[in-house]
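Quick one: this structure, given as C-alpha cells, is what I'll be asking you about.
Excluded from the complex is one protein chain; the other protein chains are retained at their positions.
Order of writing sets the chain letters: A and B. Residues in each chain are counted from 1.
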Amino acid sequence: MMAHIFSFEWLHIRKSGAFWGTVIVLPLLIGFSLFLGSERINQQEETIAGIVAEETSFYDGMRTQLEAIERGDAEVDAWFQNPANPLVLGQFGQAGRHIFLQPKPLAPLAAGQLDILPYYGKVTLTTMEPLRDNALENPFMQVSGSFDFAFVLVWLVPLFIIVMGYNVISSERESGTYALLQSQPVSIRSILIQKMIFRFLLVFGIIILSLLVWSVLFGIDLFNIQGLQLIAAISLYAAFWFALCVLFNLFRTSSAVNAVGLTGLWVFFLLIIPSVISLIVTSLHPVPSRALWITEQRTIQQSVQAEGDAIFDTWVVDHPEEFVEGDTPQFYNTWIRRFVWAQATEEREREAERQFEEPRESQAQLASRLRVFSPPMTLQAWLEQKAGTDTDRLRSLENEMRAFQQEWQEFFLPRFQRLEFFTSDELADIPAPQ
Amino acid sequence: MIDIENLTKCFGNTVAVNNLKLNVAKGEIYCLLGANGAGKTTTINSLLNLVQLEGGSAKIGGMNVADEPLKTKEKLTYIPENLSLYPSLSGIENLRFFCGLSGIKLSDSKAVSYLKEAGLQVDSAHKRVGGYSKGMRQKVGIALAIARSSEVLLLDEPTSGLDPAASSDFATLLTDMKERGAAVLMATHDLFRAKETGTKIGIMNRGSLVDELNAADVTHSDLEKIYLNHMRA
Partner (left out) sequence: MNIYSIARNQLTQLVRDKVVASLGLLILLLLGVSIITGISYYSEMSEQHHQAEELARIQWEKQGDKNPHSAAHYGTFAFKPVTVLSVFEPGVDRYTGVSIFLEGHRQNFAAYSLAEDKDSSRRFAELTPAFIFAYLFPLFIILAGYRSITAEKESGMYRFLKSQGVSTGQLIAGKTFGLWAVILLIYIPFLLIGLIFLIITGAIVDSLAGFLFMGFVWLLYFGVVAHITITVSALAKSSGSSMVVLLSLWILSTLLVPRFITNVASGVHPVPNTSEFYQAVRTDLLEGIDGHNPYSEHSVAFRDSVLAAHGVDDVADLPFNFRGMMLQEGEEFEKRIYDHHFAKIDEIHRAQNRLFSISSFLSPTIAARMSSMAVAGTDMHAFNHFSAEAEAYRIELVRELNMDLKINAVGDRAAGYTAGADFFAQNIAFTYERPESVFVSSTQLMPLFISLLWFVASILILAVAARKKEEV
C-alpha cells in the first residue's frame, strides 16, 4: 500500500512547481551556506596558522640569539633585549602565547556567536587579551546575521516543508477528489500520513543529499558520529514541521487557512517566541551598562595604585622566598611590583566582573529553559553547540586563557622573582597550549 | 446487498432521515427520488460511514457499515455527483491509483481494457483527466467498479449535468453492471431515467421513504403524478 501511494505521489509531485522549486532552490541555498561556512573556517585556520607560525619564529629567534650569546658570538646592550631574561620571554612585545578555540568539525555549519565573541586571545604574564578578528566589520552584518547552514535549516527549511505539505488533504477536498477517496477501503488518515511520509522523505532526502555532496566538495567531514547526530536532528526537525502540516490537514480547513496558519506558526516559533524570551530574560536579569564598568575598572586600578606600597609590602611579608632583596637591577624592582599590582587588580576586577557574569549566566540558564517552547531555537542552540560557536564555548576562552596564564606564570615568575635567567636549552620547555 | 434498517439521522434539530428502511438486492437498480434536502445524500453517506447515526443500521453484504467501515468499502464503488479525479494524471493512472487503494494492482493494458469496457476511447484513456467531460470521468468511475468487481454501486445524481446522449450511455453502463449482479443505489432527480433504468423506485420526502414502486409497474406519466403528489402532500 505504502509503495502504491508513494509511486502515485511521485506522479503528482513531479508535476508541481513547489516540488521543483524545492529541488532547485534548497540545494543551492545549502551549497551557498556551506561554501561561506567553509570559507570562514579556512580563514580561521589561516589566522591560527599565521599566528602560531609567528609565535614559533619569535621563540626560535630568541633561542638562536641566546645560543649565539652563549657561544659569545653576540651580545646585547640592554636588559630588555636579553633573550635570557624571563620578562623578555614572557611579557614584552611579541612574547606570550595565543590561546585558540580550534574550530570543531561541524564549525562550518553554524557561525553562531563568532561575529560577536572572539575565538582566540593572547596571554602574557599580566595580560589576557581576547582578540576580535572582526572588530572592523561593518556592524550591519551582525544585524542581519550569517547566511550559514543553520540559517537555511532552522529558518528556511520549514518554509519549504510548509509549501510541500500545507494542502495535502485540503487540496483534495477543494478539487473534489476527497469524495472518491473517502469511499475507498483505506482510511483518509492513513493516506494522509503516507503522503506526508513520502513528502518528508523527499525533502529530507534533498537536504541530506545536498548536505553530503556539498560537504564533500567543500571538505567538511560529516562521515562520523557527529554527522549522524546532525542527520538525526535534521530528520526530527523536518518531522516536526511535517507533523504540523498533518495536523492542519486533519481539520476541515481550506488550503488558504492552512497556509496562513502554518506560516503563522512559523512566525510564532521563529520570531514571536524568541523576541518574548529575549525580552523576559533581559528584563528579569538585566546586565548593567558597560560604560559604568569601564569607569569602575579605572577606580580599581586607581585604588591599587593608591595602596600600591602597602599591597607590595604585604606581599613581601607573605612571600619572602619569592623576593630577592638588596642590590637588584632597576627593572627587577619595577616589575616585581607590577606583577603584584597586576595580580591585585585582576583579583578585584574579577570580583567586580561578577555583576556581569551573574546576570549573563542567569539569562543563559533561563533562556535555555524557555527555548523548549520553540523547536527552531532548540535546534539553533544545538547546532551552535555542535559547531562550537555557541556563547558558552566562546566564553570558555576566558577560562582557558586564565588556566594557561597560570601555567605561564608558574614557569616564568619564579625564575624572574629569583632573578634566574634562562639558558637556551630551557627555552624548549616554554609552555604551550595543547 | 444493501440493507438499511430503521435508519435515523438528525442534524441539530432537523431530522434528515427518519426511520428509513430500504433494501437493494443483487441485480437491482434502486432509484431514490426526492426533492433537495429529502435525505437522499445522507442515506448514501450513511452507507459510506460518513455520518454518525442516531438510530438504525446500514449494512452492506450483511456487514454493518459502522462496525466494518473499511471492509464494507471494499465491496462498493461510490460515484459522487461531480466525480473529481486527479486532473494532472491520465484516466489510466487515476484508475490504477484508486484500484491500488483497494489492493488491486493493475497493469496499464488491463486498465485500458477496463476503461474500454466502461466506454472510454483508448486515446482518451491516455490523456490527462483535466480535459475530460463529466461523462468521461464517470466512465472512469464505472471502470473502477468493473475493475474492483464491486458488488455495490452507490451513485449520487450521476446524470445531472450530462447531455442526453451521455446520460443514455451511462444508463447502458448501469444496466451492464446490474447484469453482472451488482446492487445499484442511485439518488436522482431524473424521473425519466429512474423509470427507464431502475428496477425499483423509492420516493423520499423530508427524510422518510414515502413510496416504493416497481419501475415496470408504472408509466412515465404515472410516476410523475405519484411523485408530485408526494411532494405536495
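One rule holds for everything that comes next: a residue touches a chain if its C-beta (ideal position, glycine included) is under 8 Å from a C-beta of that chain, and two chains touch if they have at least 3 such contacts.
Note that the coordinates shown come from a computational prediction; the quantities given were computed from them, not determined experimentally.
Need the list of shown chains touched by the one chain that isn't shown.
Touch partners of the hidden chain, whole complex considered, are A.
Of the residues A:Ala135, A:Ile225 or A:Val372, which one touches the chain left out of the display?
Among A:Ala135, A:Ile225 or A:Val372, only A:Ala135 touches the chain that is not shown.
Write down which of A:Ile24, A:Leu217, A:Ala232 or A:Ala256 is the residue touching the left-out chain.
Of the listed residues, the one touching the omitted chain is A:Ala256.
Going by the contact rule already stated, which one of A:Thr22, A:Thr345 or A:Gln363 would touch the omitted chain in the full complex?
A:Gln363
Contacts of subunit A with the missing chain: which residues?
32, 36, 39, 47, 51, 112-113, 116-117, 131-147, 151, 155-156, 159, 163, 167, 255-256, 259-260, 263, 267, 270-272, 274-279, 281-283, 286-295, 298-299, 302, 356, 360, 363-364, 367, 370-371, 376-377, 380-381, 384, 390-391
Here, only the chains that are shown with their structure count from here on.
For subunit A and subunit B, let me know how many angstrom lie between their CA-based centres, rounded off.
66
What part of subunit A is in contact with subunit B in the complex they form?
1, 4-5, 8, 11-12, 15, 175-177, 179-187, 191
In the complex of these two chains, what residues of subunit B are touching subunit A?
Checking each residue of subunit B against subunit A gives 48, 50, 69-71, 73-74, 76-80, 82-89, 93, 96-98, 100-103, 105, 141, 154.
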